[in-house]
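The other protein chains are all here in position, but one chain of the complex has been omitted.
Moving on to subunit A:
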Amino acid sequence: MVKRLSYICEEENVKYEDGALEVVIETSEGDLRRAITTLQSAARLRSGENIKRQDVYEITGVIPEKWLDELFIVCATDSYEKLSDFLNSMMIEGYSASQIMNQIHDRIISHDRLADLQKAAIFERLAICDHRLLEGGDEFLQVLDLCCTIMKQLCHST
């Protein structure tokens, strides 16, 4: 894929920062059409300048890692108020709930402090919330529900 994308870039005379193409591929999850569309959008937005890795993240709506780091820290404090406030501010930034859930999923898989059973409990809740979200449930409530489960598993596991 990198080969194909760099070929397009050469033909269209698009310049990009090192690593930008890798980010494009990573965010498009192996979907070539999506990767090319992302690339074109980024080129349009930057028109003539270097495409930066940051631009690609912004276009695809991926949430910066620092938000998720913080989310897990907040979950670990076992304070419902802090969690609710933090999620509210995250939503207000315009990040979508489905994206938040996606990235939480990735994080949980590679989380080293949680036991398999705990992960299973979280994933079950994740699946339920995602389904509800698709059927029109409120974003904030569903993500809050999910994060409460994570908080419980992180702090009250027996």
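One rule holds for everything that comes next: contacts are C-beta pairs under 8 Å (C-beta built on N, C-alpha and C of every residue); 3 or more make two chains touch, one makes a residue touch a chain; residues count from 1.
The working rule: contacts and distances are computed from a predicted model.
Only one of "Ribosomal protein S5 domain 2-like protein", "N(6)-L-threonylcarbamoyladenine synthase", "Glycosyl phosphatidyl inositol protein transamidase complex subunit" or "Replication factor C subunit 3" fits the UniProt record of the hidden chain, and that name is "Replication factor C subunit 3". Contact residues of subunit A toward the unshown chain are 33-34, 37, 40-41, 44-47, 58-61, 78, 80, 84, 88, 91-99, 129, 132-133, 135-142, 144-145, 148-149, 151-152, 156.
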